[in-house]
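Below is one structure. I have some questions about it.
What you see is the complex with one protein chain gone and the rest in place.
What follows is chain A.
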Amino acid sequence: MNDKLIMLLLPVLVIQLILMVTALRYLYRASSVRGNKWVWVLVIVLFNIVGPIVFFAFARRENGS
């Protein structure tokens, strides 16, 4: 049962990782974001799903990203 659960959770973890890495890559490349970059790193890494959503929604500055 445990092995099965891990196999099932693997895609979930992979997608979570994709989401996190996308957000972090975007954060790294952005010349400036609203707020502190290190705070955003914490938000993205610590809050599952919601963290990256909030980052993509609110961190972007209109001029130059």
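To be clear about the criterion, a residue touches a chain if its C-beta (ideal position, glycine included) is under 8 Å from a C-beta of that chain, and two chains touch if they have at least 3 such contacts; residues count from 1.
Basically, contacts and distances are computed from a predicted model.
Chemist: Can you match the unshown chain of the complex to its UniProt protein name from these: "NADH-quinone oxidoreductase subunit C", "Putative transmembrane protein YxlG", "Alpha-ketoacid dehydrogenase subunit beta" or "ABC-type sugar transport system, permease component"?
Modeler: Missing chain, UniProt protein name: "Putative transmembrane protein YxlG".
Chemist: Name every residue on chain A in touch with the hidden partner chain.
Modeler: Output for chain A: 1, 5, 8-9, 11-12, 15-16, 18-19, 22-23, 26, 49-50, 52-54, 56-58, 60, 62-63, 65.
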